[in-house]
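Missing here: one protein chain of the complex. Every other protein chain is in place.
When the chains are written out, they are named A, B, C, D and E in that same order, and each has its own residue count from 1.
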Amino acid sequence: MAQLVLPHEANVHGSVLGGTVMHWIDLAAAVTANRHCRRPVVTAAIDEMSFLAPINVGQLALISARITLVDKSSMEIRVEVGSEDLLTGEQRHTSTAYVTFVAIDPVTSRPAPVPPLILEADDEKAGHARAIERRRQRLARRAESTTAGR
Amino acid sequence: MAQLVLPHEANVHGSVLGGTVMHWIDLAAAVTANRHCRRPVVTAAIDEMSFLAPINVGQLALISARITLVDKSSMEIRVEVGSEDLLTGEQRHTSTAYVTFVAIDPVTSRPAPVPPLILEADDEKAGHARAIERRRQRLARRAESTTAGR
Amino acid sequence: MAQLVLPHEANVHGSVLGGTVMHWIDLAAAVTANRHCRRPVVTAAIDEMSFLAPINVGQLALISARITLVDKSSMEIRVEVGSEDLLTGEQRHTSTAYVTFVAIDPVTSRPAPVPPLILEADDEKAGHARAIERRRQRLARRAESTTAGR
Amino acid sequence: MAQLVLPHEANVHGSVLGGTVMHWIDLAAAVTANRHCRRPVVTAAIDEMSFLAPINVGQLALISARITLVDKSSMEIRVEVGSEDLLTGEQRHTSTAYVTFVAIDPVTSRPAPVPPLILEADDEKAGHARAIERRRQRLARRAESTTAGR
Amino acid sequence: MAQLVLPHEANVHGSVLGGTVMHWIDLAAAVTANRHCRRPVVTAAIDEMSFLAPINVGQLALISARITLVDKSSMEIRVEVGSEDLLTGEQRHTSTAYVTFVAIDPVTSRPAPVPPLILEADDEKAGHARAIERRRQRLARRAESTTAGR
Partner (left out) sequence: MAQLVLPHEANVHGSVLGGTVMHWIDLAAAVTANRHCRRPVVTAAIDEMSFLAPINVGQLALISARITLVDKSSMEIRVEVGSEDLLTGEQRHTSTAYVTFVAIDPVTSRPAPVPPLILEADDEKAGHARAIERRRQRLARRAESTTAGR
């Protein structure tokens, strides 16, 4: 997925708004989750999303998404965003995000089961182990923030 | 900050897109950061963002943002999103997010110092302690993901 | 209600379009009318709307709305718009508008009764008296323009 | 000027938002003022704007604008909006608005003089007399609302 | 149909995007087709569309459309686009396009017959003869590209 950054998406610094990049990340992750489970999906959480460098007007945003964890009805998707300067060809990595989607049964509107993730390459397996650790930490943080109030 | 959910912001389920809520959260947090430091700011990271319930077309989204941590040139903002059904008046909490912004010097485009956060109420102090812990965990996660590759 | 003015909302002078401010005023007034009557509402008329100063790109638009008159199924809402320069904190009053909404029965699509307005403070009562006078003048103007043709 | 009402411009009733119609009226009036004075213009005030009937998704909005009063640097424009059902050809009058624009000197950003209005037909002269009366009432209302507070 | 070019429609050269002009052409042609047949229509093909000169931000785009050929359920529409500089009044021709629409039966979603085109003026007849020749060439090109693969 590629997006040309048009002037109307810029902030006052001439680079794309953080919120617009978040929107692209959400759409790319939704499509990836959709293709894995072939069911309607809704965004459940973002665990991490970094903005390392701006993407300027006239540059191309390159967005790639890969599924990293499946757990019952939820899927974690890693999304990488990069920029390409169309006049020089120079590419930079600008964002990494981990977004969790939940599959929904179209009739009951309740969470629906998702096919398991088949891991083949070694790096996929290592990535999966880290995804499990992220999920453990996320659940721990949520339990904590619920007991502690805000 | 309040946003009426118009039909053109809906997904195919008739509720507002996750990416649109992210966009509102980013803008509300940017304004709060701006008002604290009176300098240009850019989105640096999202640590957590949860989507607990959908906001439907015709409902009102209520967005409130508060600064929870200041560290040199970065500010962490907590954003709470709720929905209000305009026909019944019923309100629900739908999202909590922690977004980090960095203040930018308008001339050099480099990070610029930010005034410290003055904490008065006891719950502000407790919130601040939890923000410091979140920041510690975030930096740990990043260090780890850098050494481990992806 | 607050709106950060993004570049894509600007006219060629670098300030927000009159039509965009009108759109914000309409939405803020609609929400206020909705909350009063808890029914669907439609815009019926604008009596006055002034644009005293421009709101520039990168400034914050602050919009507040209050109900000033109720008559059977119609509600007059006063909307005030101001700007805040996010780098200096300076605020200015930019627009005042009086917008009339009509409550609609969702089944018959015909005008539906609206609860009366309870006035407590003295300035609310004085504001209400002026609203009644505005309404009288408006109906007179309309009667006149109908008989006179255009 | 004609606008096809697309689904993304609809409110929850399936008809176009009041604020979107206001936006079209503002643009049509701005172009008419622009063509009269061949200078940059800004919206100064709306005196009256009525919404008599909804324009539904899939219908065509027909917008026509005519200059009705010139006074030093300000121009009053009357805008008429109608709807056309594309399947039946039926047309309805839906809105009338009076919008005042001010011509701006591009260098000083201050109000700039505007060429006088040449009235030829009898109905133009009658329309002009009514425009002068509207302007007198508007200035009276403003003087009053300034002395009375709000 | 007239469109004021707002900054958010510009590309990085300060002129309106080709894709935005295409969108306006499509809407103007759809309305013209709709008015001829009073049925729902869908875009079937574009035969030619030229972009001779840019339309800049702050200029007015003037779009006119005329039906040039009817064949069973399809209609060919010629769309002319020009620009007007609002400060000087200078007009230029910027695009010509030939777009083909098909009328659709709202119940069966299949092509539906369209009333014939009545030609009166001599230039209409000459235009019609050229339209028939364009259609012949188009069908020939399609047949060829189907047999030749790509």
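One rule holds in what follows: a residue touches a chain if its C-beta (ideal position, glycine included) is under 8 Å from a C-beta of that chain, and two chains touch if they have at least 3 such contacts.
Only a predicted model underlies this, so the values are computations on that prediction, with no experimental measurement involved.
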Residue in contact with the excluded chain [from A:38, A:66, A:93 or A:136]: A:38
Touch list for chain A against the chain that is not drawn: 1-2, 4, 27, 30-31, 34-35, 38-40, 60, 86-89
Residues from chain E at the interface with the omitted partner, ascending: 12-13, 15, 17-20, 22-27, 30, 40, 42-51, 54, 78, 96-97, 104, 123, 126-127, 130, 134, 137-138, 141-142, 145, 148-150
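Convention: only the chains that are shown with their structure count from here on.
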Most remote chain, CA-based centroid, reference being chain A: D
Euclidean distance of C-alpha centroids - chain A vs chain D, Å: 45
Between chain E and chain D, distance of the C-alpha-averaged centres to the nearest whole Å: 30
Centre-of-Cα separation between chain C and chain A, whole angstrom: 40
For chain C, residues that touch 2 or more chains besides their own: 7-8, 12, 17, 27, 30, 40
